[in-house]
Structures are given as C-alpha cells and as structure tokens.
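Missing here is one protein chain; the remaining ones are kept as they sit in the complex.
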Amino acid sequence: MALIPAQHQPPLPMERLILKEGAAGAGDRMELDVLVVGAGPAGLACAIELAKLAKAKRTELNIGVLDKAEALGEHSLSGAVVNPRAFRELFPDLKDSDFPFHGKVKKEAVYLLTAEGRWRVPTPPTMHNKGYYIASLCEIVRWLGARAEELGVNIFTGFPAASLLTRGSAVVGVRTAPAGLDREGAPGAGFAAPNDLTAKVTALAEGTRGALSQAWCKWQGIASLNPQIFALGVKELWETKRPLGRVIHTMGWPLPSDAFGGSFMYPLEPNLAALGLVVGLDYENAALDVHALLQRLKQHPLFRPYLEGGEMVEWGAKTIPEGGFYSLPNRCSGEGVVILGDAAGFVDVPSLKGIHYAMQSGMYAARAILPALKAGDPAPLHLAEYDRLVNHSYVGRDLYRTRNMRLAFQDGFLLGGLQAALMTVTRGLFPGWRYAVHADAEVHRRLTPGGSPGSGEQPDGRLTFSKVDAVFKSGNATRDTIPTHLVVGQDVPAEVARFYSHVCPAGVYEEGDGVLRVNAPNCVDCKATDVLGPRWTPREGGSGPKYKRM
Amino acid sequence: MKIAVCIKRVPDSETRVKIGPDGKSLDEAGVKFVLNPYDEFAVEEALQRREKAGAGEVVILCLGPAAAQETIRTALAMGADRGVLLQADRIPADGFGTAKAVAAALKDGGWDLILFGKMAIDDYNHQVGPMVAELLGLPCVTAVAHLEIEGQKGVAEREIEGGIEVVEFPLPAVLTTDKGLNEPRYPALKGIMAAKKKPLDVKPVQVGAGGIEVLAMTPPPERKEGKIVGEGPDAIPELIRLLREEAKVL
Partner (left out) sequence: MSAVLAVGEQRDGVLRKVSYEVVTGARRLADALGGSVEAVICAAGAPQGLDRLGSFGADRVVTLTNPAFAKYSPEGSAQAIADRAKAGAYAAIVFAASATGKDLAPRVAAKLGVPLAADVTDVGVESGAIVVTRPVYAGKALLKVNVLGKPAVVSLRPNVFTPVERPKAGAAETVAVTVPAGRVTVREIKAAEAGSLDVAEAQVVISGGRGLKEPANFKVIEELAQAFGGRAAVGASRAVVDAGWRPHADQVGQTGKTVSPTLYIAVGISGAIQHLAGMRTSKVIVAINKDKDAPIFKVADYGVVGDLFAVVPRLTEEIRKLHG
C-alpha cells in the first residue's frame, strides 16, 4: 500500500493570493517606493542596502518592510552557523565583533550514529565551519532591523502580506491580512480591515515556501528545471549543565536509511545550546515523524549527557528549500517584483547555510532596484538585472557547482554520500547530468502498519516532549478564535490524516475515528504540510510562534 | 481634553523568568519588553476621550531606560500626540520614588485627566497612580473598569470583592484603569508611520534608590507532588481543609 500526498493536496488558493489592484475590501492605503515582504535576513539586507545606496545618491526613498510576526525575529529560525561574508559586505565599516554573533566555531566534529554507538567521520569539505560564527537568527534579525530603522526604513511587524496586488502582469503591491475576525470569518471585537500597500517594487522575502512567491511563479508560469524540494528542521534550545564547547553534526540514526538528513548541536553560550534534526521531506515511510525522531535523538549517549538536568527553553520548526540550483525559478524577477532568499530557494545545502545567501540576494536586489527607480521608467519596472547579479555572483556559481549534491541522496544515504564526495572532488563536474527529482508531494509513501519511527514513545516532559508541550515552548499564543488559515483537501482518508499528523511537528493535525481534526492555532508556520498536504495561507498578524533565540 | 497617560515598559507576560547574576533582578537576556497591558487601557481611554471631545491632547509619560522610547512610540502609534521619557538608568523598586519623579513632571501641566494602568505586570506594585494623585493633591479613583464623564464630573465603576463600587469624582482627576474599561486598539499602519514623526522629549531624571531595598530575588518554591485526597464525596471536607490551610486558596 502506498500513499501519494499530491493526490490529496488542494490547489494553491490563487483567487485569494493574486488580486487585482483596487479590489474591494481594503481599509487604509499606503504608497511606498519599495515594499519588502518579510523582515528576515534577505528582506532586511535588501532594505538596508537600498537605504544606504539611496543615501549615497542623495535620493529620497520610502522603504517599507512588512512582517507577519508580532515583533522582529519572532518567526525566524535557523541553526545557525553563519558565514559572515554577506555581513562584511553589507557593513564594510563594522568588524566581525560588532555583529550579533555568539562566537567563532573553534572545534567541530561529524559523527555517524547508530542506536548506541557513534563513529567520528572526517568532516566533509563542504561542511567545514572554521572561521564561521554561531548565532541565533532571531537575534540577527532584531539587530538588522535596528540597523534598517536607523537608516529610516519603516518596519511594520504584525502585518502579514496576504495577497499580491496586480495590474496586468505587473505586481503593484500587497494587501495585508485582516485582524479581529471571528471563527466564521465575520468582523469581531478589534477588527482591523486589510491594508493595501502599493509600491514601485515589491520584494518578496517571505522565507521558505512563501505563499505569495509560489502564487506569483504559478501566475506568471515561471518554472524551474526541477521542482523545489524541502526538508523539515525541528529545533530546541537548551540550557545545559555542561558546556558543549564544539559544533556537532551527525548522520545516520535515528533516521531510516531512506531518509536524507542529520542533526546539529551548536553552543551559543557555555550553558546554552541549540539542537535540531533536519529531514528531507522525500522520505518513504508515511509514519516518519521528525519531532518524534528528535525526541529519540536526544536519548543518544552523544547528546543525553549534555541535556540531562538541563532545561528545554525554546522549541521551533521550519522547512528549508533544499533543491539547490536546479530548483531555482527560471527567473526571480518580473514586472515590479523580485524574489529573495529562501523564498527563491537560495540555500547552500552542502554547507547547511542560507543566511549569507539570503542577505546577499537582498543586497543584489537593492543594487538592481535603485538604478531602475532612478531611470524613472514608467511603471512597471523591469528588474532582470537582479537575476544577472545573482547568477554572476558567488551565490550563483556555488549553487551551480553543488547543483547535484543533495539530489544524489535520493538514492539513499550511502550511495548518495559516495556521489556527493565525487562531486566535491570534481568541483561539480561529476556526474555531468542533471538528476531529475520528484516534488516531495509526488513521492510514494509506504504505509507500514505499526512501523512508526520515533512515535509511540511516551515523552517524559524533562528530556523528551510531546508536540503540544513543544508548541507551548514556541511561545505560540495564537488567538483561539481566528478563522482557520489552512486549506485542507476534501474527504481526507484516515491514512492520509495520520500521515499529516506525523508530518506536522506542532500537532496541528490529528486523526481520530478515521477523521482528520485540525487545530489550526497550533501552527508555527513551518510550512511542512504546505509542501505535502494542506495549504498554508497568511492569517491574522502576530499569530504563530514567538521565537526569542532560535 | 488635555490628558496625560503614564505608562511603563515591562517584560512580556510570557517571559521566562531567569534571575540575573546579582541574585536581585531579572536577567534581561532574550526578554521581550512591551507596553504594560493595563496601560493599554489607559491609552485607549485617553484616545476615546479626546476623540469624543473633538479636541485636546494626549501626552504619554514614561519613566524608564532609553529603550522605553520604543514603548512610547507604541502608544504614539495607537494615536497619542506626543511623548515624554523621563530617562532613568533603572526603575526603583520603591514605587514612591517613581511617583515623585512622575508627579514633578506632571505638576502644573493643566491636565483634565491623568491616567495610569492599575498596576504593572512586572512588579505588581499598583501604587504609583494614587501616590501621584496625593502628591499633586488631585482626586483619584483606582482600578476603573467603567467610566462616564459629563463636563467636570465623572462616574467610575471599580470591581471590589463581590460587587462593583460606583464612585463619583470631579475633574481634574487621576484614574487608574482596569481590564474591561475598553478594548485597546492595535496600531494601524498609518499610525505607526505617523508615530515616527511625533515629538518625543527625553529628559534625564535622577531617581534615588528609595526606601525599598531589594535583598534577593528567588524562584518560587517548586510545585509539590500532587496527592489523591480520597474517594467519593466523603473526601470533600479534607479537600476543603487542604485548600484552606495548605494551598491557602479558599
């Protein structure tokens, strides 16, 4: 028996995501020069670079950044070990010690795990982290936000962009999500109508699996050579009794051999460590549960001694676009619009890094936008220069060199590892062809009764946690009575409902008596089921997690 | 209507409390600071009064660190007209110290109303408002959950144990606001933009240590293991005794 997620996935709700300019229903309107959707590293780097360039050219520029989180950084999650390259380029006057980093990576180790044992393996060349910095993306985002505001950028947190506003084939802005609706969607106490923000350029920096970015590509018929594929990362922040003192990556257990992924543990402070597990969403066992696997991972003798007696202080989850070069949209620019960072798929998978690419793409976008604005062309502006800048940069070159590395792992971990090694030594010339991939939702899932890696173990509430406990630690305090933001397919069969319940790390989906139950307020915007099942759409501002140091 | 609203910057209610290395204060690393939720009612009430009067000024006053400018901006984004930060390195544990500094700043301001939240969610002091009223010689009603004002006379309702006290007072007055008084608005996009351009004066103040000396901050005692009191209705008298004498909640 097999299950194909795509057969149960509803289509992207294009009628909600793409609106004609001036569509009925808006409250306030605001006009900007440049509108950035998403206050992550990509969006903020774009806004900062743009404000700096404008200042240097003595140009008045009205730049706005929207974010769906209640406060800066609260929806941002990453490992993270940061390659400081983009920081140095964006802030040439600052030193590394001025950046919001926790410390340089001094020691690192990669292990191959079995249930009880571990083998230290040589660190793959792409994964060397010497000279890079351990950081919390939440802190990076808050720091970048402060720099942007100093430069006069307007940051609006708590305002999710819900729809693209369009004129012909051009993007002219966005409409934000309304607030204060009741469960049935009628205006309740504290209702705030959507706002229409229009701009000469809209930069979509929504992050992973962006709803508007997806809608725009679909609307404009922009394809990619391969479909984008994703991994789901589940992460916990621990106050530890013992200092970790080094960066750890693991492969192997507790992942089944048909799953691609691994774990990380990074020391932020002597008594604070980030721990996470990342698993490609093209795994075959329908019962695989990343959150549950992370709970199992923590019991391994490699991790347990650090965690025991400590306290899990934060939990979060996020998908990562892993397709690399061949999954990038054929173009990331259009009339009045550019796509940045994770929303476009700029992630350096072999080195497990995306923050520097995100920032870099934002900076290139800024460098393309300003001349276009100054040229004073009649709208809509064409921004193909952005694609050119990215493609000719180290971002484009590196992505091309490692174009097949992640894809090789479809063949399983060992074969994949061998091919990846060959790719590294040939600087990408091996294998000389493009691996074709299936979209994650097209991958056939095996339904093995009883076989449910990681789940079925009772969490103890000290070392291991249930999904509801986890959501609690994400800071999620979404209003219980907002209308559901998840678009679920019709008549979901029980086995599909169970599949969703395993995919979602936040306990949004539950199967009971053969029926799918959806606890939409639990959602932490990781987008995993948007990849494999029910669609995610923007909801009331400030909903979702409130990450502090993820 | 000329209205002063006195606000405080406090750690978010979801803050995970970690005690700092001095053993006397909150470790502020990773703590999110917000406008004190009870003060939101005060800001909202002031805005509604000004809107109803069709004219007037709502001035936000805050005693706190430089970062409290952000908190003031939140109130300005809601619609207040201007802000004043009494910048102090620290907020004293002694609410009277705060009250003296605030009263000095408000003195002779010609206010019709001076509003406070009924308490701050960090220190639970619920005292600065009525103390300021005493220092300024103004009438004061605390914990107002319903308010009507006609001309120079006001009627307020405040919740007391087992009832609602209906209180009459003349203007100008100091009021502290409770939940239920109104539904505070979210700042609108335009409000957020406008707030950036509104005047915000920063005045350094010296606030002494005051008469409350913090000796220690400690975590609350750990939750004790629960126990089964008994079976059936006969267990109720013992349950009541435990709730009264051990848990002290009845």
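The first chain written gets the first letter, and so on, giving A and B; residue counts start at 1 in each chain.
Operating definition for what follows: a contact is a pair of C-beta atoms (placed from the backbone, for glycine too) under 8 Å apart; a residue touches a chain by one contact, two chains touch by 3 or more.
Remember, it's a predicted structure, so these values are computed and weren't measured experimentally.
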* Structure fact -> Given A:308, A:469 or A:495, the correct residue touching the omitted chain is A:469
* **Chain not shown: contacting residue from B:29, B:67 or B:236** => B:236
* **Residue in contact with the excluded chain [from A:60, A:116 or A:480]** => A:480
* Touching the hidden chain in the full complex, which residues of chain B are there? Just list them. => 11, 13, 15-17, 19, 26, 93-97, 99, 121-131, 133-135, 139-143, 155, 157-170, 173, 179, 210-220, 223-224, 226-233, 235-237, 239-240, 242-245, 247-250
* **Residues in chain A touching the chain absent from view** => 183, 466, 468-469, 471-478, 480-481, 507, 517, 519, 521-522
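Definition applied: only the chains that are shown with their structure count from here on.
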* To do: Would you pull the chain A residues touching chain B in the complex into a rising list?
  => 27-28, 30, 71, 154, 156, 158-159, 176, 179-180, 189-190, 192, 195, 197, 313, 475, 477, 541, 546, 548-549
* Any idea which chain B residues touch chain A in the complex? -> 14, 16, 30, 32, 183, 185-186, 188-190, 192-193, 196
